[in-house]
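In this view, the complex is presented without one of its protein chains, the others remaining in place.
Order of writing sets the labels: A, B and C. Residues in every chain begin at 1.
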Amino acid sequence: MAETDLNDTPLKLRLRAVIFGTDTPAGRYFDITLIVSIVISVMLILLDTTGYIHQEYGDLIQIVEWFFTIVFTAEYVLRLYCSANSWSYARSFYGVIDLLSILPSYLVFFFPSANFALVIRVFRLFRIFRVLKLLRYLSEGNMLLRSMLQSARKVFIFFFSVSLVIMVLGAVMYVVEGPSNGFTSIPKSIYWTIVTITTVGYGDITPQTNLGQGIAAFTMLLGYSIIAIPTGILTAEISQEMTKQRDLRSCSNCAKTGHHSDAHFCLNCGTELPDEI
Amino acid sequence: MAETDLNDTPLKLRLRAVIFGTDTPAGRYFDITLIVSIVISVMLILLDTTGYIHQEYGDLIQIVEWFFTIVFTAEYVLRLYCSANSWSYARSFYGVIDLLSILPSYLVFFFPSANFALVIRVFRLFRIFRVLKLLRYLSEGNMLLRSMLQSARKVFIFFFSVSLVIMVLGAVMYVVEGPSNGFTSIPKSIYWTIVTITTVGYGDITPQTNLGQGIAAFTMLLGYSIIAIPTGILTAEISQEMTKQRDLRSCSNCAKTGHHSDAHFCLNCGTELPDEI
Amino acid sequence: MAETDLNDTPLKLRLRAVIFGTDTPAGRYFDITLIVSIVISVMLILLDTTGYIHQEYGDLIQIVEWFFTIVFTAEYVLRLYCSANSWSYARSFYGVIDLLSILPSYLVFFFPSANFALVIRVFRLFRIFRVLKLLRYLSEGNMLLRSMLQSARKVFIFFFSVSLVIMVLGAVMYVVEGPSNGFTSIPKSIYWTIVTITTVGYGDITPQTNLGQGIAAFTMLLGYSIIAIPTGILTAEISQEMTKQRDLRSCSNCAKTGHHSDAHFCLNCGTELPDEI
Partner (left out) sequence: MAETDLNDTPLKLRLRAVIFGTDTPAGRYFDITLIVSIVISVMLILLDTTGYIHQEYGDLIQIVEWFFTIVFTAEYVLRLYCSANSWSYARSFYGVIDLLSILPSYLVFFFPSANFALVIRVFRLFRIFRVLKLLRYLSEGNMLLRSMLQSARKVFIFFFSVSLVIMVLGAVMYVVEGPSNGFTSIPKSIYWTIVTITTVGYGDITPQTNLGQGIAAFTMLLGYSIIAIPTGILTAEISQEMTKQRDLRSCSNCAKTGHHSDAHFCLNCGTELPDEI
């Protein structure tokens, strides 16, 4: 993580180990403090949009928000300073997220128009993505991601076919039910079809004619059965991924493979197995 | 794809390669242009049904729609002309879809009655199915289709049994709740049962009596648990299909089978493996 | 199916082959005619409950219904007559269903009180279960049934645990939201919890307080994730059942097992395989 360079001062190196690293206790405390700050700050932004809390504690929240903005700004400047390559950090995914999490607060300060401020304020919420850094402590995520990427093409074809069906069903319902029953346009009918086929079922638009209710019933049963397809694809991928991991767990003594993920000893010769990869 | 015939003129052969083929760059550009035209044209038909856009841009949309109709007509005539067997193209699935995607526009022109026009106009939407031709570029679809066809009989038996249960639950709810609570007839009660058992839950008809709510709760839990059955059938089929594909990936050197879909070298002798089938 | 007895007259034997058997063409035509009659008769009962159709065609439907009742009665009497053991047929599952499908019509004739008639009439719908006889033509049903029976105990434990959670969540919501927000009693709160946890979501009762909405959100996410459990159990059972069927498909020449369900030749020696069991 923390690459060294001959020009680096000892201060820079120590800061880098704390801010970017996770090996030292100081580095780990820094990470935890940061994540707690992010979560508190995000909670405050959420709560500030409820009328009651804004009236009672609005001023207090604004002060705390400025405190966090200054802390996060300091952190961003330090990251730029102690990074091995400041410019490449600034352009990285987390560099952009880090900047976006402080920028909106200053923008609201300089352009305090009410309507604009709301959008800007909500943008501050994107700092929640900084918590994603937490994922580097976890290894299971990689397996899930790999399974999802491998099934992505199949799932895409599924959604492509389903979207054709949705479009046609939406158009048919527009003709059958018509604007007087709430199906005011084909896009709205398509919205209704998605609400129905995904089994969400708000009930804000419902078919009133017998034929419409028949088509709706068909749409529901369709949605109910095709939900099986992405599940089937992904389950098969995850199963294959697990089998592969098991095949990779070979005994260092007799090279026997196929050990279960919770096996501790070789099933052939009894040699202790290393932990799961 | 593009069969040759001794009577074919060079023009016919070149046109056929462009319009029907996907091997030449011109053939590929033609396909892409066509698909973009279809998508734009379908979007316009959708948007034209919303009141606001129809009022503002209705005339413009009609002109663009006529432009696309003429383009698609020209394409259809060219396909008829350069096809190896015009009549067999005209009767094929895509031949009928191609004709249906231009016919409605002319029908509206000749029979401009308002109510009829709406239905005809929506029919133009069926040109979206021409996009399905795109699927020939994709191979994953075949595996999904194969899995679905193999599980079709089991899924059919499932839906046959479920439909008996739905009918009886609908009839029971009609007796328990009765017309005063919105269950005005058995077909409507069956509609409600489908809305409930598929977990859509519009809420346009809801049970009011205690007994009715009890039966409704039972119906929900039933629907919630039997959703597992089609999923289970399809997942098992897809898993089996994947295992089969893996069994088919044999090494050309030592004939060892059972390679994972992302393996690049034989696990036994290290020979490079061909790409997945 | 059709057991013989020394006392059976030739007429009895022929009738039995037609009515109970499925081997002769006459037996098959009889079955198909019967199933078509049942479906038409059930459709008429369903449609008769809709106000409009009852007013217009009520008398006609009643005549057709009496026609079918007489036909089904004749069939029942014939079955009793030509059955090898009349009494054991009368007590069998299909014997009871056959009787129940004609009895209500006569009951309505003798006790024509309006309210009672509705219930009796709906009972006639149970004749739809006679269609289940159709299933003897299908073999896939057995595999599904076997998988379901084997997972029944695990699914029962799942629903037992879920019902405890539902009860406690219902009670908590009753305390949090109270009668003023529609949670008028704990049984009604439990009804709401089932509507929510199965992701049906009618919206006839919705939480109004912040705490209630928080608990509701938790309930939804819980329901959304535990739906995985019955699916997982059943999928694993079906997979195992399929693997077992594959293991059972052995070559008659070299005894090699493990053939895929759509393999036609032995993968080891090329001998033609029998059809799937």
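Just so it is clear, a residue touches a chain if its C-beta (ideal position, glycine included) is under 8 Å from a C-beta of that chain, and two chains touch if they have at least 3 such contacts.
The structure displayed is predicted, hence computed values, not measured ones.
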Inset, instruction - Please provide the labels of all shown chains that the missing chain touches. - result: A, B, C
Inset, instruction - Tell me which residue among C:T22, C:T73 or C:Q150 touches the hidden chain in the full complex. - result: C:Q150
Inset, instruction - Using the touch definition up top, pick the residue from A:I19, A:I233 or A:C266 that touches the left-out chain. - result: A:I233
Inset, instruction - Touching the absent chain in the whole complex: find that residue among C:Q240, C:N253 or C:T271. - result: C:Q240
Legend entry - Absent-chain interface as seen on subunit B, which is shown: 199-203, 231, 235
Legend entry - Residues from subunit A at the interface with the omitted partner, ascending: 42, 45-47, 49-51, 118-119, 122, 125-126, 128-129, 131-132, 135, 138, 140-141, 143-144, 147-148, 155, 159, 187-188, 190-191, 194-195, 198-204, 223, 227, 230-231, 233-235, 237-239, 241-242, 246, 260-262
Legend entry - For subunit C, residues in touch with the removed chain: 150, 153-154, 157-158, 164, 167-168, 171-172, 174-175, 184-188, 190, 196, 199-203, 206, 210, 213-214, 216-217, 220-221, 223-225, 227-229, 231-233, 235-236, 239-240, 244
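Here is the rule we go by: only the chains that are shown with their structure count from here on.
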Inset, instruction - Go ahead and note the Å separation of the Cα centroids belonging to subunit A and subunit C. - result: 42
Inset, instruction - State, to the nearest whole Å, the distance from the C-alpha centre of subunit A to the C-alpha centre of subunit B. - result: 30
Legend entry - Residues within subunit A bordering two or more other chains: 199-203, 231, 235
